[in-house]
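Structure in structure tokens, see below.
Only a single protein chain was left out; the remaining protein chains are all shown in position.
Let's look at subunit A:
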Amino acid sequence: MSPRNWQQALAAHPAPIEALVVGASAGGVSALLTIFSGLPANFRLPIVVVLHLQDNRRSELAEVMGRRLGVTAKEAESREQLQAGTLYFAAPGYHLSIETDHSLSFSREEPVYFSRPAIDYLFESAADAYGANLAGILLTGANQDGAAGLATIKQMGGFTVVQDPQDAHVPTMPLAALELHQPDVVAGLEDIRALLIELEAA
């Protein structure tokens, strides 16, 4: 892949970014903590995250992340409207989607690659809802969930970022993504962190 750096790629994106979706699996918690660590407390974009977890009924993920990062973080609720400056986490046991009116919705269809929530659900629905005004990031993970969804984001004109497989705790998920499409950016966590700060400043 050509060594185009992320600054150029971001500058070349033709539409303003209005929302960010992120998917991660094995090794995801520390990856998320790294990329979000530069976010200002009053960040601009709504950010929605699917992190694969055990199918427990309750998870403290949002709470822990909010506390560690010093930002507003919460577990997604059915039918709530996305707000700026909020980090949303999918709840265990349900797929999470973004509707065209930018509200969140749940569904309880079969798991995808053994995962529910599935990254593909979030990414595909977000691509439909935001088109070119969306950025999607796929991080470390041990399965193929999210690869198809990220390709859909690109196909709908959105901006896509894949963690450099060499930088990833588990490279399977980034590699699966790279097999399906050529993203705008392939980068390590530190660069992705810088990219998010730049996105915020835009």
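In this section, a contact is a pair of C-beta atoms (placed from the backbone, for glycine too) under 8 Å apart; a residue touches a chain by one contact, two chains touch by 3 or more; residues count from 1.
One rule holds in what follows: contacts and distances are computed from a predicted model.
K.L.:
Out of "Tryptophan synthase beta chain", "MCP methyltransferase, CheR-type", "ABC transporter permease" or "Fumarate reductase", what name does the UniProt record list for the absent chain?
P.N.:
Answer from the UniProt record of the missing subunit chain: "MCP methyltransferase, CheR-type".
K.L.:
Kindly state which of the options A:8, A:30, A:83 or A:107 is in contact with the chain not pictured.
P.N.:
A:107
K.L.:
Give the residue, chosen from A:26, A:91, A:147 or A:177, that touches the chain omitted from the document.
P.N.:
Hidden-chain contact among the options goes to A:91.
K.L.:
Just to verify: which one of A:89, A:121 or A:159 makes contact with the chain not shown?
P.N.:
Touching the chain that is not displayed is residue A:121.
K.L.:
In the complete complex, the non-displayed chain touches which residues of subunit A?
P.N.:
Touching the chain left out of view, subunit A contributes residues 57, 77-79, 91, 93-94, 97-100, 105-110, 121, 124-125, 128-129.
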